[in-house]
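With one protein chain withheld, the remaining protein chains of the complex are depicted in position.
Chains here go by letter, A, B, C, D, E and F, matching the order in which they are written, and residues are numbered from 1 within each.
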Amino acid sequence: MEKPLDALNKAKNKRVIVELKNKKEFSGVLKAFDIHLNTVLEEAEEREEGKVVRKLGQILIRGDTILFISPA
Amino acid sequence: MEKPLDALNKAKNKRVIVELKNKKEFSGVLKAFDIHLNTVLEEAEEREEGKVVRKLGQILIRGDTILFISPA
Amino acid sequence: MEKPLDALNKAKNKRVIVELKNKKEFSGVLKAFDIHLNTVLEEAEEREEGKVVRKLGQILIRGDTILFISPA
Amino acid sequence: MEKPLDALNKAKNKRVIVELKNKKEFSGVLKAFDIHLNTVLEEAEEREEGKVVRKLGQILIRGDTILFISPA
Amino acid sequence: MEKPLDALNKAKNKRVIVELKNKKEFSGVLKAFDIHLNTVLEEAEEREEGKVVRKLGQILIRGDTILFISPA
Amino acid sequence: MEKPLDALNKAKNKRVIVELKNKKEFSGVLKAFDIHLNTVLEEAEEREEGKVVRKLGQILIRGDTILFISPA
Partner (left out) sequence: MEKPLDALNKAKNKRVIVELKNKKEFSGVLKAFDIHLNTVLEEAEEREEGKVVRKLGQILIRGDTILFISPA
């Protein structure tokens, strides 16, 4: 792996966990991202303490709100 | 989909939900956006816990306040 | 409408509401703005919960403090 | 008026109020500013709830701390 | 050593500690980083007060959330 | 005076007060600064409510922490 975003390229079309700075957590299928980490998920779910609190379908998350992204 | 903003291009003229970092939520018809996620909604409504608290007509939301945008 | 700032061009010389990230709200006649949303209002009023708390004449609001701008 | 900073050009050498994001307020004679809103005031006074709490002479205020600038 | 990121080049493929601004701490094997300090760890563990609270496998941490990185 | 930083050029080698966003205040002799307001003071003192709480010799203050700089 050369660059951090290579990790996201390998995770494309797979389910990832996106944890935000405000402690929210989203799970979804990674469809797109850019250098700011603006990220599109499909089949997205918002979770709190491991439980699904909202189903959102497709979402575009603003990159500067993200703490980390991890393959599910 | 290649880039995150492609998701917004497909949502143009459709109703979207915009959730802000400060927990406010707007619903409205997506009319315009740019790379900062500055976003114009029409028929905009401000919501708290699912209820409409204010009708705003057209609004321009500053992109750096946005947490996510999702088709309604 | 192509770009978000087109919405402000149409609102020029008309009364707008500017809501800030810190929950302050200004009402005034939109006279100028730039790509950072630095915004000049005339006949500006500061409001809290719908009531006028201060009359300010002309103000230049720093763009990065703004949450949204909406035609009044 | 074409650009927001034109408003400051007209206010040069006149007394202005500078309100900061942290709720501090300065009054002083506007001597210089730049595109970041870095601002030099002379005969500057720090105010809280309308009362002068400190006389500061000349101050250079960092632009990113500013909420708005208004002719006094 | 000439530049700060040289320290990360030497730590590549070794275990590092990443402490975040929000007081979270991750331990993992450093696989990639960029000039923003966006950082990929493998075999990543989230820790609180020295104890492992979550095993995460691979994570991409957004650089602007990082306080420091240190070889374990 | 044309630009805000001209005020700092005139204050070079003189004692200035640097007030930070976090309410700390430093007094010291201004030796260097740049466009970000990164600032070097010598004979620096940290003050709280007018009293010296720490003597620091030379310090480099990161510009983005600064609220204002004023000749002492």
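Here is the rule we use: a residue touches a chain if its C-beta (ideal position, glycine included) is under 8 Å from a C-beta of that chain, and two chains touch if they have at least 3 such contacts.
Everything quoted here is computed from the prediction, not taken from an experiment.
*Asks:* Of the residues F:M1, F:I17 or F:I59, I need the one that contacts the missing chain.
*Replies:* F:I59
*Asks:* Against the chain that's been left off, what residues of chain E make contact? List them.
*Replies:* Chain E touches the missing chain through residues 1-8, 21, 37, 63-64, 66-71.
*Asks:* Please identify, in ascending order, the residues of chain F that touch the omitted chain?
*Replies:* 20, 22, 24, 31-34, 38-40, 44, 56-62, 64-65
Methods note: only the chains that are shown with their structure count from here on.
*Asks:* Touching both chain D and chain F, which chains are there?
*Replies:* Both-contact set = empty.
*Asks:* Determine the shortest chain-contact distance, in steps, between chain C and chain F.
*Replies:* Minimum step count, chain C to chain F: 2.
*Asks:* Between 0 and 180 degrees, and as a multiple of 5, what angle does the rotation take that fits chain A onto chain D by Cα atoms?
*Replies:* The rotation relating chain A to chain D comes to 155 degrees.
*Asks:* Taking the mean of the CA coordinates per chain, how far is chain B from chain D in Å?
*Replies:* Centre-to-centre distance between chain B and chain D: 34 Å.
*Asks:* Roughly how far is chain C from chain D, centre to centre by C-alpha average, rounded to an integer in Å?
*Replies:* Inter-chain centre distance comes to 19 Å.
*Asks:* What are the residue numbers in chain C that touch two or more other chains?
*Replies:* 64
*Asks:* May I ask you to sort the chain touch graph into line, ring, star, complete or other?
*Replies:* line
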